[in-house]
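All protein chains of the complex are present and in place, except for one that has been dropped.
Letters A, B, C and D mark the chains in the order given here, with residues in each chain numbered from 1 onward.
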Amino acid sequence: MNDTLEIKREAQLRETARRLLEDGTVGYIIGWGTTRFEDKTAPLFAAKPEEADRLVWNEYCINSLAKYSLDDKYPEKKIGICVRGCDSRAVNRLVNDKQIERENLFLIGMPCSGKENSVCEGCSHKNPVVYDILIGEPVEENTEEKASAERFREIEEFEKMSPDERYEFWAKQYDKCIRCYACRNICPACSCKECYADQYMVGWQGKQNNRAESQVYGLTRAYHVGDRCIECGECERVCPMGLPIMRQTKKMLKDINDLFGNYECGVESERAPVLGEYDLTDRDEFM
Amino acid sequence: MSVEKNWEPKIIAFTCNWCTYTGADLAGLNRMKYPENVHLVRVPCSSRVNPQFILRAFQKGCDGVMVCGCHPGDCHYATGNYFTRRRFMLMKRLLEYNGIDPQRFQARWISGSEAAKFRDTMTQVTAQIRELGPNSKFQEKWYQEGGPENE
Amino acid sequence: MSRTGVIICHCGTNIASMVDVEKVAEEIGKIPGVVYSVTNKYTCSEPGQQMIKDAIEEHSLDRIVIGACTPRMHETTFRKMLKGTKINPYMLEIANLREQCAWVHTDKEKATEKAISLVRMSVAKVGSNKPLFTSFIPIHKKALVIGGGIAGIQAALDIADAGHEVTLVEREPSIGGKMVMLDKTFPTLDCSACISTPKMVDVSAHPNITLKTSCEVEAVTGYVGNFEVTIRQKARYVNHDICTGCGLCETKCPSKISDEFNQGIGERKAIYKLFPQAVPAKPVIDAQNCRKLNGSAKCGVCQIVCPLQCIDFEDKDQLITETYGAIVVATGYELIDWTKLYGEYGSGRYADVISGLQFERLVNASGPTEGHILRPSDQKEPKDVVIVKCVGSRDEKKGKSYCSRACCMYGAKHAHQILEKIPGSNVYIFYMDVRTPGKGYEEFYNRTREDGATYIRGRVAKIYKEGDKLICTGEDTLIGKPVTVKADMVILETAMVPARGVEEIVSKLGISMDGDHWVQEAHPKLRPVETQTAGIFLAGTCQGPKDIPDTVAQASAAAVKVCGVFSKEQMETSPMISRVNEEKCCGCEFCVKCCPYSAIAMKEIDGREGNRKIKRMVATVNSGLCQGCGACTAACRTGAIDLLGYTNDQILKEVDALCL
Amino acid sequence: MQLDKSDLQEALRILSAEAGVFVPSVVEGVSRFALWDGESSIDLSRVNTELPPKDILFPQTEKMYSYKMGKNIEIKEIIDNPKQVVFGIRPCDVKSIGCMDKVFLEKTYVDSFYAGKRENLTVISVGCTQTDRTCFCDSMGLSPSDAPGADVMMNDTGDTFVVEAYTDKGKQVMEAWKPLLKKGGKKPAAPECTLKVKMSPEISVKLSKMFEHPIWEEVSRPCIGCATCTYVCPTCYCFDMNSDNHSSEGTKFRCWDSCMFSDYSRMAGGHNPRPGKKERVRNRYMHKLSYFNERYETSLCAGCGRCADKCPAHMDITAFIDRVAEEEMENA
């Protein structure tokens, strides 16, 4: 990370935030603030101009912020949100899924050259894909080769294992799952009012924590979000048990790319999810 | 896990009312014979089949699961099976990725007149699953009977 | 706790010979909630049905499972039977023990096991059944026909003759469509106008038909029996209530515009009737070209000369909304714009390379040349004429892959007309194949050849001009040599394509089109005049290229379908349709995307966010449109939309029951 | 007394003859207490395991009874209370067991499932030689090297453990270990937590007056409503009861639940007294730092720091306590 450039960007961010709060463009701004640990930041909600200086911009700004807009779906004033590439795709996701109105948000674009987060390796959109104002100059994107080589590398490796090995791998992962639902709650593609998994009365899913129920949860979640996953990696980051959750959704994405052509979510503001449409010429392998 | 004596594969098939279910009825009318292992669940259209049903069937102890509908282009509701096709192409791959044997979940298009195809498919799938043996993957019973200590 | 009654049918020996029905009844009787479990010899028979009715009373049953033949056989029978009891007809499930068990298995023990499983699944399912009620929707016995060509005219007349009200909407100032432009019709060579204009007059005079010309469909909502249609009456600037159609205005109008009815050959005025026999026989003003209305001059001469003060320059578009019970789509076709596709034929730079429809106007007695075949460039009579077929048809690379069906015949007709009207003329027809499937068609083709038309098998590769001749080069594929014909005029028999704007009307109606934008029928063979949407029918070439007899036949068929809908006062709708749990619905619209009937819409409801009252969007199912396929339910991640009769809960219970 | 580190395996082997021994270990990359197989290594390198030991007494899913319906309804209680030893548990987690004891065993109702397991559990604590950056047990009144609630207290002196029995159960352990134990050994000085938090009894009282304070709105905003903090917390004891039904038979079980879930407090009619995250975060913090104190005169937070370490939104209870300490009371 080019330090002086990013320090400058932080200063610009604070200045912009202050201005937006002063002139009433936004009601408050969601960004990142310090914690008591130097290598951790936490979401910060700045509502007063003087709070703008509490916003920080450094390599530890890893929390995704867009989904916080769902806490305030009908704001009186616009909500300012700092968006990196991934956050901006999350915004598109939520707009696409009719969960928020783009007009209710003021997007402060933060070109991001990667954070202390493994998912940033091979990032395909370092610069926000949608924003109202861009802080500083855009950063150089990863080459397409790098991004695409990285994108499904793990999946391809994994696919080479035998079915039993794969099952064993996942079964052990789901043995670890404590069903805290952090992966779901952080995910911008999970925006149901009431998750299927919480509907014990309907009986989709048992509440008991065991391998079988966690497997059902894991696969169902993968299927539910797989065609809309924006690949931000938050599910994996937040998992307290370290499950490689994105390897499930990415599998869906990889198959979608193989079967239906290039597909990347959250990059365009209007695109039907793959499972929300069909093509007469789709491959027919069911005979 | 040792194979129970007299074990018989348990196979569930979600079938569209207008095609495969009708095809199965025609097979009956023609007194065609196929194994007893296949149990049909009647749904109005294959697009009614939520992929979560498949997971549920494996979880509860089915050894094989099928989704059957009209041939693409022949859907009674015009476009339902196009959605079915997409949903299950992805779901099938996801299941296989998670270790399910490809033969344990199969989708097929069988029309109302294809009684012989229905019979042949069911016979063939039953044989394949018999060959594979009982399924323990995703199964809750496996857990209830001791879980990891079983292995 | 529910009180389920189970009846296992012997079906004579059909089931009982392969399934131990007594054992099934006994095993099922052990399931909690099953309070009555018996067998019966013939459950569908009168005594069988009576036994169920008695059991309902005696054991206070609240739901029934019958293990018998396929539900596709007797589901309706038993539902009807339940109508007379205190149990709702939908509190019934049928386990298929005959077609899918007894008849297809050979091992009685295993078949019995399977039968137990199947009945257990039905018992589990019926436990979650809820009473459902059919609703009745009233049928508004008034039809809307969109498009006033021969298809629309025929459909409107047939429906009206059957005693129903019809509104016929046409966007042009007159009905008549393409047929009235034609000179003669093959193979009988009747005068096209002579047989179609009387029908046009019938339409205008019919007491059951409301004719709306210069009108377009603006919006359509609702469903069979109850379509709310908004029609835009475009400003005509002439008060048709007063106008007598004297035509004085037309003669005085100073603006001259290329005449679209005559395919650009000839001119018309800015205030005009589409053609002399137009219905209604009253003029309209073409605002774009009227000097006063487009502001290019003061003019207003028509207003001055009109003896009845019919001219109203202030006229505005008007929107009219009415309710219709059924809709016939008859939007027709137009010819492909070959000038954009065929550079080798000069892209329209040569005035004497004309389309078949232009030729129809040239040869038509009421056309710009009064029926004399004179070529457009210099008004000379052509001696050598080349006719090129399949221009845009059967040409995947440049035009359409399909055959336009009528061109072989009207190509032959054109040849015949030229040879008849111009003595000593030569006609060369370049063709790929000659297709004449129709009564008297092959005979007509043969006659044309006997008349002297030269048929050359091959496509024309290039048309170019040298002096006042059009040089047509191509290959005669039968002899394998290049041919060159020096022609005075070339007629291109171009492909039919759907009329412009068909995409909009299709999307307004919520029906679908194929890849070439022909309107999609419900089934290519068995439901050729229906669409996927109940109450919307197709007539004529909007559905695909066809000739006049086929068009008229389809129009009458559509009319019968409409009358079928109108034969009832109200329509029973299946209650097994989707329903939205608004509390759970998050408004993502995934269900909307996969509904084939556009039956799901979004609506605003009151909600709460914390302590604030807000409005939020949720899905809502139109019970008139929903056909109960359930595609939406599998698209809903939340499970907020569910299919009554096949709910998530019911299906999950069936799965669970199998796995016990 | 002292136990040579080289004799630890043997010492545990002696115990495992009689009981299931849980030791800190790493299972599929997750550090937790797991049943010792007699051979595998015992991971005392971490200050704290990632998952707390509470599931030994209070499993995440615990079957209570099975039932069978028919003409007569059969109900069978499921009792599963094997003799168990937990070894290597840190003083903060021992204090946490003390908290759960209060909930499940004291005052009005005694929870028989918990009681049975607790009765059969021997707690062998090993004091900390170092602290993590999120450790703040000494601010919560605990010592990193002493667990008064343990049956046996052990402290690392380098090559040996100093061993001390605190209870009769502890004395039995010492008795069993007799051949391995040597006299002497000096308990090392306790390490000090680097993280100091301004916790005091006044904070509890102050909080009890802050129910309507604007601070809740602010501190709760980053919360994403997952159960991470409650499931890694050694003292959180909420559970839900549910049944696993198969037609006419099934089992009733209880499983962990979390007050951070939005549906946790939702009632049958749909009303939710804690509708937003403000109410839910308030409840959790209040419960840890004030409500529990009122009822049981001790805090429900032992200062293990797991929640601060694992929170996806990087929320931090220690920062919250310090905020409260600094808050002027006029605002309260």
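Here, a residue touches a chain if its C-beta (ideal position, glycine included) is under 8 Å from a C-beta of that chain, and two chains touch if they have at least 3 such contacts.
Heads up, the rule we're going with is that contacts and distances are computed from a predicted model.
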Identity of the absent chain, which is to be given by its UniProt protein name, from "FAD binding domain-containing protein", "Multisubunit sodium/proton antiporter, MrpC subunit", "GrdX family protein" or "Heterodisulfide reductase subunit B": "Heterodisulfide reductase subunit B"
Visible contact partners (per top-of-document touch definition) of the missing chain: C
Given C:Arg79, C:Arg291 or C:Lys462, the one touching the chain that is not displayed: C:Lys462
Given C:Gly346, C:Gly367 or C:Gly607, the one touching the chain that is not displayed: C:Gly346
Interface with the unshown chain - residue positions in chain C: 343-344, 346-347, 349, 462, 464-467, 471
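Going forward, only the chains that are shown with their structure count from here on.
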Whole-Å gap separating chain C and chain D, where each centre is the average of the chain's CA atoms: 69
Multi-partner residues of chain B (at least 2 other chains): 51, 56, 79, 83, 87
Residues of chain D engaged with two or more neighbouring chains: none
Contact footprint of chain D on chain A as seen in their complex: 35-37, 40-43, 45, 63, 67-68, 71, 172-173, 175-176, 178-182, 184-186, 194, 198, 200, 206-210, 234, 237-238, 240-242
Chain C residues touching chain D - in the complex, by the definition given at the top: 30-32, 120, 124, 583, 610, 656-657, 660
Complex contacts: residues of chain C adjacent to chain B: 70-72, 96, 98-101, 103-107, 110-111, 113-114, 117-118, 121, 512, 522, 532, 576, 594, 596-597, 627-631, 633-635, 643, 646, 648, 651-652, 654-656, 658-659
